[in-house]
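In what follows, a structure is listed as structure tokens, so that the remarks can point back to it.
Only one protein chain is missing from this complex, and each of the others stays in its spot.
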Amino acid sequence: MIKVEHVCKTYKVSKRNAGFSSALKALFHKEYELIHALDDVSFTISEGEMVGYIGPNGAGKSSTIKILSGILTPEEGICQIDGLTPWKNRIQHVKNIGVVFGQRTQLWWDVPVLDSFELLKEIYRIDPLTYRRNLEHLSHMLNLSELLKTPVRQLSLGQRMRCEIAASLLHNPKILFLDEPTIGLDAVSKLAVRDFILQLNKEKNITVILTTHDMQDIEALTNRVILIGKGKVLLDGTLEDIRKDFDSTEEALAQFYRSHQI
Amino acid sequence: MRKYLAFFRLRFSMDLQYRAAAFAGILTQFVWGAMEILMFRAFYQADPSAFPMSLEATASYVWMQQAFLALFMAWMMDNDIFDSIANGNIAYELCRPINIYRMWFARSLAGRLAKALLRSLPILLTALFLPAPYGLMLPVSLDAFLLSFLTLLLGTGVTVSFCMLVYMATFFTISPMGIRIIAVSGVEFLSGAVIPLPFFPDGIRHILELLPFASMQNVPLRIYSGDLAGAAMWQAVFLQVFWLIALTLLGEFLNMLAMKRVTLQGG
Partner (left out) sequence: MRLYGKYFMIHLKSIMEYKTSFFFTCLGQFLVSFNVFLGVYFMFQRFSHVEGFTYNEVLLCFSITLMEFSLAEAFARGFDLFPSMIRQGEFDRIMVRPRNEIFQVLGAHIEFTRIGRFLQAIVMFIWGFSVSNVHWTLPKILTVILMIAGGSVVFSGLFLLYASICFFTLEGLEFMNIFTDGAREYGKYPVCIYGKHILFLCTFVVPYALIQYYPLLYVLGRGKTYYALLPVAACLFLFPCLLFWKIGVRHYTSCGS
């Protein structure tokens, strides 16, 4: 289903120090630094799997997700998803995926949620019957019926996240990328989101790739964990592989990061 | 005084960081100025006798205007200030042991000076080396040079104190946008940013020269190019001082009223 081999991605970042004189210096001479966001990353994910993709801030999680979803073009490496290379067959590829960026919104701020959905229906060319069925199904599962008529700016974060997830699923994607879907949510909303993702995976056999800093998300949702640090895959296994003798996953993870100096 | 200076330094090093933006800005203003001068040249060639200034003086006016754009453009207002009034963040500022009017005044002044300092020199230097009548003239005399520098600062002061009135007005209206838009486009036209005041018909021009708007860019730019001299010049300088004091006092007064209102309504 998803095959990633030897993918590399580097960024050029300008260095800048604080202070008046260095600001002046930077005016004439700028120093650049190459950052290896991804350094020879390989893994495969099969259909219907739920995978937690974790690592400290700046490890390369987002870069991976962005390459897999066709946003970024890597310098090297192969990536095949359902037989397509995301950055080469972008339009074909993205028809089959859904993406939720937890810290951003894809809904239009000032109009009712339903209007955003209708727009997505046009963008993905969803036929009316499928659209109606999916909408009914999703609003039933996520309890949206009350929210659809409300402008987005009046929704709470939890309500909005439910709508965001629904929006990413209207077109029956085979793969769902969730980038920190529970960030900032209260306990009730978190549980609701997790339950829904589990159920979705069971019912429709959707492949789910999840990045998060919340270990409870991982514990509740996935068996398999890919741990990335400094652009390299450090561990690809089960949660138990990380946890070993520690009481909590959080502690185990912190220890793991420390021992790898990331 | 030191706390106001701190604003200035922060602002200046912030602006310095955007190197590409600064270069691009300088280049933009340079082209802009060149086009303006070419336009005036076309009118000059059409009918030299109807041209109210010398072409050299007009070119110098345009170059100075481009170099010190940041000092006089009324639309360069601080959006943070409008936002903080609208969304109530102003409460933060009220907690600080500082006079809001003076703080904002310092902040606006710093923003303008920092931008202008960075951008003016390259433009002025290049313009100096352009052939006459398209380049920037050397100042007609040392007196004119010093006085244009002084009036430049006075003019900036008048511009900032006028903008302060617009900020203050937002305390008293529901929709500050309207006031802002009308004030900005009014200033633009009446101060000589669209066409220099000498190009207006005489009747209108006599009235315009008494208004505070003429005390902004009109005075320093024309003193530098020697277009404004003698008694008329001293009258203009006097008007600048007068308007600076009047607008600042009015601003402080509005500020006092606004603070009363804010504390009465509880924010």
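The letters A and B name the chains in turn, as written, and every chain counts its residues from 1.
Everything below uses one rule, namely that a contact is a pair of C-beta atoms (placed from the backbone, for glycine too) under 8 Å apart; a residue touches a chain by one contact, two chains touch by 3 or more.
Computed from a predicted model, the values in this text were never measured in an experiment.
Across the entire complex, the residue among B:A6, B:L94, B:L121 or B:M177 in touch with the chain not shown is B:M177. From the options B:A132, B:L146, B:V194 or B:I245, the residue with contact to the unseen chain in the full assembly is B:V194. Summary of contacts with the chain left out: across A:E118, A:E219 or A:D236, the touching residue is A:E118.
In the complete complex, the residue from B:V31, B:L125 or B:L210 that touches the missing chain is B:V31.
Residues of chain A in contact with the chain left out of this view: 11, 57, 61-63, 66, 69-73, 90-92, 94-95, 97, 99, 101, 103-104, 106, 108-111, 115-116, 118-119, 122-125, 151, 179. Summarising the interface, chain B meets the missing chain with residues 18, 20-21, 24-25, 27-28, 31-32, 35, 38-39, 41-43, 45-47, 50, 52, 175, 177-178, 181-182, 184-185, 188-189, 194-195, 199-201.
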